[in-house]
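To start, the structure under review is shown below, and the notes come after it.
Only one protein chain is missing from this complex, and each of the others stays in its spot.
Chains here go by letter, A, B and C, matching the order in which they are written, and residues are numbered from 1 within each.
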Amino acid sequence: MGVTLSRNFGSDNVTPACAPVMAAINAANAGSAGSYGADEFTERLTAVAREVFETDLAIYPVATGTAANSLALSQLAPAFGGIYCHESAHIVTDECGAPEFFTGGAKLLGLPSPDGKIRPAQLEAAIAFATEMGVHHVKPAALSLTQSTEWGTVYSLEELSALTATAKKHGLPIHMDGARFANALVRLGCSPAAATWKSGIDVLSLGATKNGALCAEAVVFFDPALAENFERRRKRAGHLWSKFRYLSCQLLAYLQDGVWLDNARQANAMAARLAQGLAKIGGARPVQPVDANEIFVALPENLVSALERAGFHFYRWPLCSISDGVAIRLVTSYATTAADVDDFLRAAQQFDC
Amino acid sequence: MGVTLSRNFGSDNVTPACAPVMAAINAANAGSAGSYGADEFTERLTAVAREVFETDLAIYPVATGTAANSLALSQLAPAFGGIYCHESAHIVTDECGAPEFFTGGAKLLGLPSPDGKIRPAQLEAAIAFATEMGVHHVKPAALSLTQSTEWGTVYSLEELSALTATAKKHGLPIHMDGARFANALVRLGCSPAAATWKSGIDVLSLGATKNGALCAEAVVFFDPALAENFERRRKRAGHLWSKFRYLSCQLLAYLQDGVWLDNARQANAMAARLAQGLAKIGGARPVQPVDANEIFVALPENLVSALERAGFHFYRWPLCSISDGVAIRLVTSYATTAADVDDFLRAAQQFDC
Amino acid sequence: MGVTLSRNFGSDNVTPACAPVMAAINAANAGSAGSYGADEFTERLTAVAREVFETDLAIYPVATGTAANSLALSQLAPAFGGIYCHESAHIVTDECGAPEFFTGGAKLLGLPSPDGKIRPAQLEAAIAFATEMGVHHVKPAALSLTQSTEWGTVYSLEELSALTATAKKHGLPIHMDGARFANALVRLGCSPAAATWKSGIDVLSLGATKNGALCAEAVVFFDPALAENFERRRKRAGHLWSKFRYLSCQLLAYLQDGVWLDNARQANAMAARLAQGLAKIGGARPVQPVDANEIFVALPENLVSALERAGFHFYRWPLCSISDGVAIRLVTSYATTAADVDDFLRAAQQFDC
Partner (left out) sequence: MGVTLSRNFGSDNVTPACAPVMAAINAANAGSAGSYGADEFTERLTAVAREVFETDLAIYPVATGTAANSLALSQLAPAFGGIYCHESAHIVTDECGAPEFFTGGAKLLGLPSPDGKIRPAQLEAAIAFATEMGVHHVKPAALSLTQSTEWGTVYSLEELSALTATAKKHGLPIHMDGARFANALVRLGCSPAAATWKSGIDVLSLGATKNGALCAEAVVFFDPALAENFERRRKRAGHLWSKFRYLSCQLLAYLQDGVWLDNARQANAMAARLAQGLAKIGGARPVQPVDANEIFVALPENLVSALERAGFHFYRWPLCSISDGVAIRLVTSYATTAADVDDFLRAAQQFDC
């Protein structure tokens, strides 16, 4: 509690909803609307999403990223299945076993790598092992990758295609955890279609909350046939709102008029500005490339402590393998301003000696 | 879609959020706030709820009633347990198996009665059967009752106490599905404490969405010790919002300044006005007593059809056992006006001949 | 403990294994055999079962009926599905929630009737209700019927076909709980094929333990395509034995040389003899027709008590709706002799006055 927005580099989820989203909620609050998704906002959302992604699709709004990821995975993997993912994936470490709960006990098979990206050869080897084990092992069932990754990196379209091709060769459908999909998208500079289904993605958890919504994410199936019975899964998980218009209207506002892209561009630009500034700090060494809106950087302990005391909020990140100093994670958001970044950098320079 | 609010008697969930709730959401949308419930709104909500219920308690906001009910039950019943409830309970018929999902397969043991209320002797007999069956049967684990019931009736405090005493005699904790708790409360005319923990309720699903919130319910444990690890259950079900302030602020606005009671009084008064008017319709026969904001009434088919054609929205209710005519359910809400009711009655009288 | 076999009418599961089954187990205990079903006994079992049922099929031995039923149902119904069955079905009352566990929370929807048989119209009405409820209700997923039923009655082939046709009209696969299938089969006097897949059964839980095996049941899929991934379900439920030969050899001995039919004929004949004798007891009134090896009969309390004191073992059956006296269940088995029955009848006549 009590974090000043301008000094927050802890997470993009402590921001308020952006103006277009709040305006949409207020506008939706008039008269009656059909419940459980039988409303005009939800209908329009599907149309807009199809336009944005340039394909037929089925889109299912939910209120949280954990719900989006877990519902998506439960649609792809049976209870006796294995889901290949990065060992540091959010679904592995940060969702208190939600994927296991929703799938009825499927196993997340974590693959290691330093930058959060899964390599095709890793996936290939893991599937080969499972195949040799046969009935004693969980059945290879799905691939889940995160874009942008948990380490702030972004798969290139070539990397994406190579990885999804490996999965598809073995019949595995592919899920993308896109909690920060917009940040990856503006980095790639390609169309939403190119970044997803044209690169082999079957199901996308489309994040919006971190990038300006109040509480809205969506599960997007690029092949509607894959979504059979998905509505029942959402209902029985308690994720079908009765006053559904309030979920759909957020996503409508988010996807229309480029709001999502503008927000993500601002967040990424601020991360780049911050990274450039840090490069001039003597004791700072980058831990990961800065592709989107997250920065992993190693700093001397006394510098980190000084920044904390000065009221800047960010997380120490002990999982980084660094030889000395302290690794921290800095996150920028649509609400971060150039002044916020410059204040941080000024303080860092001042404390660095 | 396309139901006019003034002609809606289908459900209280097609209404917009009431003004105080929307004002609270807009007010909360400023600056940063700690995520996942580490915010001042959530802190104040607990304090307000303790004051309202006159006891120490733990309160956990969630966005839907299905989530509130299922999470509550999963806290009370093990996977090998049986949950006694009414055979027409919402948790049995309307949640697509959510309680079974959240509990890991516990069994809902439905007890029949014409008015939606469970009798102590029914519960006693069912527990006796389970006890005799021993390890072959699910273990009696919890009682879940709905207040006001699915048939629009309200347990008196005496009925409540007798039923919960029977459950407690056998060591069963008691859950109350209070999707329309405020409507029952103003009917009983007693304190929230008297209607819940003083009558033996251990856990309450406190509904707000149907009575004026945008998307807010809460699981209330009157003994905080019963809530151990509940936060992990909520998290792994995808019901822990990151921008949590927007859930808490709704409930704050709802419970403060008597908003919830005013809204419920209006809904109940409109139901009473409607019931009184229907009593003067020749072909109408009441199917259930009207204790809260739901009316079950049998009408001639031609009258029902005429009302439907005139644009009034309500549900035919085939589960009612009536000898002739058509049973329908009419629901009023905080947004129903006397003019809305009178329009309906005028039309009914006109079509009745 | 301490029940004399000759005075046991409590259950067919207190009997030892019959001679051919024990001989097969001893014969199998020589040298090594491939583990997990890669043995010659298992291979031969499939061949024999195909011959017996006159069709291609997949057969999966397990050690208990609860495992057979629950694994079969988990193959047919998704976690968000509903399984129609009789309200007194063994899967509902006697398996401690096993079907819910194995399916991940599917709901058993019990249909009532006095004789344990489900009527097509009941099933039709229940599916219609679910369909109208849509996403709020579990999805109609499967039909499970018991043959012979929990009330000792046997569906005729006509009854079976009418019921399975109703299920199939709505796309539901059909499971038969055949814990006492052999008893029904010899009653019907038809081929195993006629009693199962030719009457619309898709999956059979083939009981053997009650009818002479040591610990052997089997899940039989009459369409092997329905069994996809079933082996993984069995494995992850801990029901894939490493020394698998000892399960398969029991079923081989059971199905070969008419052992199962001989055993069932003896059990049924003894039940008929017992029922005929009871008809001559003044105070006895039949509660159900005696079609197989279970007898439900109402007797005066003093007669029941006297039989119990005399060391006869059977269960009082309070679920029977009878106006006076005590309903009891008597079960005969392959091990019951004419002398055993006559002893019981002699005692009953003696105590009846």
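Keep in mind that, in the parts below, contacts are C-beta pairs under 8 Å (C-beta built on N, C-alpha and C of every residue); 3 or more make two chains touch, one makes a residue touch a chain.
Note that the structure is predicted; figures quoted are calculated from it, not measured.
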{"item": "Selected from C:K117, C:R232 or C:R273 as touching the chain missing from the view", "value": "C:R232"}
{"item": "Contacting the left-out chain in the complete assembly, out of C:T15, C:Q288 or C:T332", "value": "C:T15"}
{"item": "Touching the absent chain when the full complex is considered, from B:A30, B:V135, B:A225 or B:A339", "value": "B:V135"}
{"item": "Selected from C:A24, C:L45, C:I83 or C:C96 as touching the chain missing from the view", "value": "C:C96"}
{"item": "Contact partner of the left-out chain, one of A:L76, A:L111, A:V138 or A:A271", "value": "A:V138"}
{"item": "Option touching the unshown chain, where C:D39, C:E159, C:D177 or C:D202 are the choices", "value": "C:D39"}
{"item": "Subunit B, residues in touch with the chain not shown (by the definition above)", "value": "36, 78-80, 104-105, 135-136, 138-139, 229, 231-233, 235-236, 240"}
{"item": "Residues from subunit C at the interface with the omitted partner, ascending", "value": "1-5, 8, 11, 13-17, 22, 25-26, 28-35, 38-40, 43, 62-68, 70-71, 95-98, 101-102, 209-210, 214-215, 232, 235-243, 246-247"}
{"item": "Residue ranges of subunit A at the interface with the undisplayed chain", "value": "79-82, 93-97, 100-101, 103-108, 129, 132-133, 135-139, 318"}
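Keep this in mind: only the chains that are shown with their structure count from here on.
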{"item": "Classification of the subunit A:subunit B interface as same or different, half of numbers criterion", "value": "same"}
{"item": "Inter-copy rotation, subunit A to subunit C, in degrees (Cα atoms; steps of 5)", "value": "180"}
{"item": "Between subunit C and subunit A, distance of the C-alpha-averaged centres to the nearest whole Å", "value": "51"}
{"item": "Sites on subunit A at which at least two other chains make contact", "value": "232, 235-236, 240"}
